[in-house]
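Some notes on the structure that comes next.
With one protein chain withheld, the remaining protein chains of the complex are depicted in position.
For chain A:
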Amino acid sequence: MTTLSTKDKKVVKAFWAKVSGQGEEIGTDAVARMLRVYPQTKTYFSHWKDRSASSPDVKKHGRTVMAGVGDAVAKIDDLKGGLLNLSELHAFTLRVDPANFKILSHNLLVVMATMLPNDFTPEVHVSMDKFLAAVALALSEKYR
């Protein structure tokens, strides 16, 4: 389900090159949408006073998430090894239920579609979806 083909990796890297300049915007928008459209995700951020799209906490977290995704693109040939530290963080400290990775992935794809409608073709969509699923799997490595 999550073996990335050579074509997938090529497509992901090419698309990432197009969007990485707007990384902060994408990350912030995706996190904000996740909190709005899937309210159960707010339970992980009860320590934030402001969970709206304009909140500085949301912006900061969007930046953090996108930096992680960018890191994953760079380490696309060995996600399990490359994301080991992040996996430990999510497993032992954050303990985010892995179902939420799917939710954030969906919102990242929605944002990409709104920002680059002509570039986010079905072929790019399937490779990005596979990539984000592989990242999610790597992040859940250390859970149990």
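In the analysis below, contacts are C-beta pairs under 8 Å (C-beta built on N, C-alpha and C of every residue); 3 or more make two chains touch, one makes a residue touch a chain; residues count from 1.
What we mean here is this: contacts and distances are computed from a predicted model.
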item	value
The complex's invisible chain, by UniProt name, from "Beta globin", "Proteasome endopeptidase complex", "Auxin-responsive protein" or "Origin recognition complex subunit 4"	"Beta globin"
Residue of A:A14, A:A74 or A:V126 touching the missing chain in the full complex	A:V126
Hidden partner chain, residues of chain A it touches	29, 32-33, 36-37, 53, 106, 109-111, 113-115, 117, 120, 122-123, 125-126, 129
